[in-house]
Structures are given as structure tokens and as C-alpha cells.
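A single protein chain has been omitted; all remaining protein chains appear in their positions.
For subunit A:
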Amino acid sequence: MVPSGAILFLGNHMSKIIIVVNGSVYGATASRRALKYTQAALTEGHEITRVFFYQDGVYNTSALVSPASDEFDLVQEWQQLAQAHDVELVNCVSAALRRGVLSAQDAQENQKEQYNLAKGFQMGGLGELVTGIEASERMVSF
């Protein structure tokens, strides 16, 4: 959980922040709050070292998520954010494979006919979370 006023707490100092997304793309608000927080932090001039998707957060990276046309498209929002601000979007590959989110390479390695990792996201390991925490002043989890 993020303490309310977390952005205020950062004050005028420009921080390096790693964002961890654990909540699913649909059915819970965590990932939308993560997106909004990330956008706000970037607007305020903070550096986002990485957005790391773990647990059910990996559902945010599926290209097959298809909300109705009048609904918020989180996958697309993450992609646009990454492109506009050059932010890395990294999945925990083990968490993703277990939940049916595979890159082309994962599909090949696991003898699956399809893959569904959305463009702009990449597969990584928990090591990238740990090195990301190391390289950041602050971690914010959703």
C-alpha cells in the first residue's frame, strides 16, 4: 500500500523510484493506482528506474486484455507511458509463465503455439527487481 501523500513526502527532491505492480489488470484497482502514481511522479520530475510486474501484476502485460471500447485500457496506458518517458516495463518471467503470459521465446521454449506478451513489455527475473531496488532511493508497491 502507498501511504497517502507519498508524492508530497518526496518533496522537491528528485527521487529515483522503482514501481512494483502486484495487482491484476482487471478486478482490482492496484494497477490503475500504480499507473496514476507513475504518471504523477514523472510529471513532478522524478525518475522511474523501472516498473516491475510481479504476482497478479503480470496480467497487465497481456496483449489479449480487451476491455470494452468505452473502458480504460491499462495495457495501452502502460505502453504509452513507457514510450513517452522511456521507462522499462519488466515482468517476472516465472510469475508470468504460471499465469499464461508468454513472450515469443517463452512460447517456443515451452512448446506453446501462441504467445501474448504485449509490445513494450519485457520478460525479466526477480533479479531485476532486486537490482532495481538497489538502484533506486525508494520502492513503491501496488
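Just so we're on the same page, a residue touches a chain if its C-beta (ideal position, glycine included) is under 8 Å from a C-beta of that chain, and two chains touch if they have at least 3 such contacts; residues count from 1.
Just so it is clear, contacts and distances are computed from a predicted model.
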Going by UniProt, what is the name of the one chain that was not included in the view, given "ATP synthase subunit a", "Sulfurtransferase TusC", "ABC transporter permease" or "Cell shape-determining protein MreC"?
-> "Sulfurtransferase TusC"
Residues belonging to subunit A that touch the chain removed from view = 1, 20, 54-55, 94-95, 98, 125-127, 129-131, 133-134, 139, 141
